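Heads up, one of the protein chains got dropped from this complex, but the rest are sitting where they should.
Presenting chain A:
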Amino acid sequence: MAKGKTEARSTDQLNESEFGHLESEKYLYEQRYIPVQHFEDDENVPYRVILSTYLMYFILILIGKMTDFFASIFDKDYQQWLLPHDGYAPLVTKFDSFYTRRLKDRLGDCFSRPTTGVPGRLIKVMMRRFAERRVFAQLEVTGEVRDCINLSSYNYLGFAQSVGQCTDAAEEAIYERGLIAGGTRFNGGCSDMHEETEKIVAQFVGKEVAMLYSMGYATNANFFASIADRHCLVLSDELNHASIRTGLRVAGAVVKVFKHNNMKNLEEMIREHIAQGQPKTHRPWLKIFVVVEGLYSMEGTLCNLPELIKLREKYGIYLFVDEAHSIGAMGPHGRGVCDYFGVDTKNVDILMGTFTKSFGATGGYIAGSKELIERLKVANMANVYAEAPTPPVLAQIQASLKTLMGEINPGEARERLQRLAFNTRYFRLGLLRMGFVVSGHIDSPVIPLMLYHPSKMLAASRLLLKKNVAVVLVGYPATPLLSSRIRFCMSSALKKSDLDYCLQKVQEVGDEIWLRISQQTGKDGKRLRKSFEEAQVGLVEAALDPETNLEFI
């Protein structure tokens, strides 16, 4: 199981561990938007959970403070790095690093687990153990490598592969075009391959033109400065990604935050701010942007696109949708939230997305009108100062998009998209029936399972790893302190039997550490607490029924 590189395996074996075969034609579902589905989450957490969570943090902080006290006397590293000495202020303050050192480090082995190989259906996790602490907890690899079912990578459509059309294209690109782009897009690094890929991307997302960047985060971080300044107002969802927030700060625009997916709140704010104009001067705003994500990666919620489009029409605002997670993963054709809601892309001014997720490549794109992209070409920092995407990455993007558009391997697109959609619904409904607190939209391939207690993060992650299931933990600061969670990412690469295995294991863990605390009642009026076997009855049919509603299951 250790690092026997490619030669040792036959192609068949490799295929199966990266992309499992479809077990039955039944396990396919074509995504459909049913307007009754909710956008807001109003999960009521029992008080005992809130209280005990706070208590737990209180104890952790108390112990942490005490440990800090002793460390400040005995620990040389601590004194050198966290206390002022020789007239130097500490690079990292005690206060700033407290959360990391005394709380998060206790979960150290659950984050940043090193892996090797393809993050496909299975992922090879390199096991670690704690080593001697040096201010922060240190971990070393033990040498054991474990094949785990991968519920963690953003490999929605299963394009992370070491074989197949995409990888072949990437290899060819290396031989024909070299390893890297060799410059910025504006100067020396722009090739016909970039332009070609941009055409394909624009065609896929349904916009006039598109522009590629070598990093998704940087796409957002540099974008807003090119179109907004301090005379512009940006209304930003409170759960927007760090890259968007960074980008807005770089731009220096006036940013107001509205409650997650709360369209009433947003409309009030639009009215209010247009009426008031710019602060102090009361001059009218030059432009107003509403910035949302298509699919929120921590919550699994979708933006309320139909409402947003209505607001855009009514008030003349510009709409920016970050489709980092939704492109490829949402919609019957995988073309993002517009595709899912069945609206024309011309209703969204700026579509942004990344290739890191569904397409198994890297980088980001902005798609919009010709004027917009032209402006970006000359006035976007990522275009003028940063390196362009590399040829193998472009090849991967082209091949995966062409696959989705049916130009390569017709039929494969359908399987990939519909398997993802089925897996998503199946797994989510399974978890709900078993009484887990799960948030998000029914069709969202991001499935957060709420844990609340910090200690449960540790337990859940370790126990699941023991059962060969690799999951991602999300806690503070990516989420509020109270709502620590596991985040499952679905993939087309997973087989139904994998999902069954995982559901069973999650149930075992859930029983062990008391995670089945949902307050929701089922059709029979009883609290949802089905065992795995009970939950499985009719689960496939429920997943396949487009009318299935999360509130009555």
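Miscellaneous remarks
The working rule: a residue touches a chain if its C-beta (ideal position, glycine included) is under 8 Å from a C-beta of that chain, and two chains touch if they have at least 3 such contacts; residues count from 1.
As a working rule, contacts and distances are computed from a predicted model.
The chain that is not shown carries the UniProt protein name "serine C-palmitoyltransferase", picked from "serine C-palmitoyltransferase", "snRNA-activating protein complex subunit 3", "Vacuolar fusion protein MON1 homolog" or "Queuine tRNA-ribosyltransferase catalytic subunit 1". Summary of contacts with the chain left out: across A:45, A:127 or A:250, the touching residue is A:250.
When the missing chain is restored to the complex, the residue among A:15, A:53 or A:167 that touches it is A:167.
The chain not shown here is touched by just one of A:377, A:414, A:462 or A:529, and that residue is A:377.
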